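Only one protein chain is missing from this complex, and each of the others stays in its spot.
For clarity, chains are labelled A and B in written order, and residue numbers in each chain start from 1.
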Amino acid sequence: MRYLPLTEADRREMLAAIGAPSVDALFGDVPAAANLNQPIAGLAPHQGELQVERALSRLAARNVPAGSCPSFLGAGAYRHHVPASVDQLLTRGEFLTSYTPYQPEVTQGTLQYLFEFQTQVALITGMDVANASMYDGATACAEAVLMANRVTRRNRAVLSGGLHPHYRDVTATTTGVLGVDLVTLPADPKGIEDLAAAIDDKTSCVVVQNPTLFGHVADLTPLAEACHAKGALLVVVVTEVVSLGLMPSPGSMGADIVVAEGQSIGNGLNFGGPYLGLFATRDKFVRQMPGRLCGETVDADGKRGFVLTLSTREQHIRREKATSNICTNSGLCALAFTMHLSMLGELGFTGLARLNHAKAAQLADKLAAAGVTVLNQGFFNEFTVQVTGDAAALVDRLAAEPLLAGVPVSRLHPGQADLADLLLAAVTETTTEDDMDALVQALGGKQ
Amino acid sequence: MTIRFTEDHEWISVDGDVATVGITTFAQGQLGDVVFVEVPEAGRALTKGKDAAVVESVKAASEVFAPVDGTVVEGNQAVVDEPALVNSDPQGAGWFFKMTLANPAQLDGLMDQAAYDAFVEGQH
Partner (left out) sequence: MNTQGRKTTPDVESAAATDVGTYTGNRALVHEEPLIFELDNPGVTGVDLEAAPAVASRLGGLKAREGIGLPGLSEPTVVRHYTRLSQKNFGIDSTMYPLGSCTMKHNPRLNEKLARLPGFGDIHPMQPQSTVQGALELIDQLAHWLKTLTGMPAVAMSPAAGAHGELCGLMAIRAALRARGETSRTRVLVPESAHGTNPATAAFCGFTVDAIPAEANGRVSVEAVKAKLGPDVACIMLTNPNTCGLFEPQVKEIADAVHAAGGYFYCDGANYNAIVGRVRPADLGVDAMHINLHKTFSTPHGGGGPGSGPVVLSDALAPYAPLPYVVHGADGFRLVEHEGEVEQGAQPFGRLKAFHGQMGMFVRALAYIMSHGADGLRQASSDAVLNANYVKARLQDLMSVPFDGYCMHEALFDDRFLKDTGITTLDFAKAMIDEGFHPMTMYFPLVVHGAFLIEPTETESKATLDQFIGAMRHLAGKAKAGDAAHFLAAPRYTPRRRLDETAAARKPVLRWTPPAA
């Protein structure tokens, strides 16, 4: 067995040093009835690398990769081009096989990239401070509501109807057990809801997604003012983080907490995980933040170095009084993100955002020319298309071509007849004009 | 002026109507370098044995409990601004808050210096 270095002779010698008659003797505390004396039945024995690769490759071959055909899938996960060097660097063993940086002298590599990552996240969100990442955007959203409740000492959160339903559900599940009062607005495909009207003196925060699930973009400044007038916080959710290269930052519009799904930068689709939750806020709220934080300090020789800090917020010290139970974060996904964003830089990040937006506008124009209705006035790289008939059935039909036409709204908001003909279509820099024409033809019939 | 101690390592020093509360030299030594302190606002009612303030080092965090019932007169802004005072002068400039006593008889249930010294000795 290739991963196990001990020989039978080693084992005998070691048992002799221990003074144990057998390995079984070491398991003497296990109740006899539960102590198995042979491998569990019905499971395959060990296999060589070739055999495992063959078996799993066979499973992989039964999926249609998004990159193998025209794809317009978005709704919280986006296919972008990741530079080859990102993944090459990611697999360096010193990054890949390192643990949480508990011993800072031998983990300055991890700590420095986390410090750089926190700075990049703060810059793109327009906030003061960011943590070292959460599991994904949806769990970060739930944590933001809990944090807003701690900061305001209130217990009612208002969720926009433009919020991704999975984010809404994760937030409801997580905060529901703590008795948080959630005011959930109905799905808002046209981007016309009045969130300010839902704020009252008991509201801890308003959670709004920008661009919304349906692709609408908004200046959130008036909403931030409405929140602050009532002593509530504004939580801004971003599911397509590339949009921050073109749209005004949530911080500049008055956000108090920004949570985002960072998958778009550096990370592949991976069928939904692992992804990368971004979490940023104002300096004054930092002690109420969940998750790990890296900070700058000096070493015994006076040289700059980095450590995990403000850990007393966390579960390993505060236990039941911690700000969250989170321990593991998305370290490697954060590394991929920070490397890709470093590679892009100011020019690349803003350029990528402009390219995504321009291509999306190009598709919208093509659809309009073909007589297909696009609901959005404004959008970033994703918008809502009204199709003829049932969008889910259409998407399933086109998948056979294969053409991944987008996400039918009914898959996220099931059981609502008025949404059944709506399709979310996303465009990124990976979308070609041929891809667009294929979609236009499938939806509109003429080019 | 009387000084009394709790089993949670708070000290309370009574001077007339007002008492000063902090954590003991032993306690600060157990915590290590104090990096953060939160003190109660004036006017807050305190209950004996309940949370009154927070003290944190890098690796440890603890509540500071009210040694007796009463009302906060003043929190010590100096330790909030400079938490190191809790290490350098825990039973002097590193005090946490001043309070009035609702029931001075509660002091009788606390330890005096000799009893506390013996208590700390027994912790090892």
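The rule is simple: a residue touches a chain if its C-beta (ideal position, glycine included) is under 8 Å from a C-beta of that chain, and two chains touch if they have at least 3 such contacts.
Here the structure is a predicted model, which is why all the values come from computation and not from measurement.
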Specify the residue from the set A:Glu105, A:Asp194, A:Glu225 or A:Asp418 that touches the hidden chain. A:Glu105
Which of these touches the unseen chain: A:Val206, A:Ala255, A:Val407 or A:Leu439? A:Val407
Can you list where chain B touches the absent chain? 8-9, 27, 30-33, 35-36, 56-62, 83-84
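The rule is short, and it goes like this: only the chains that are shown with their structure count from here on.
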Computed distance of Cα centres, chain B from chain A, in Å: 44
Under the stated contact criterion, what part of chain A meets chain B in this complex? 287, 309, 311-312, 317-318, 321
So in the complex, the part of chain B that touches chain A is made up of which residues? 36, 56-61
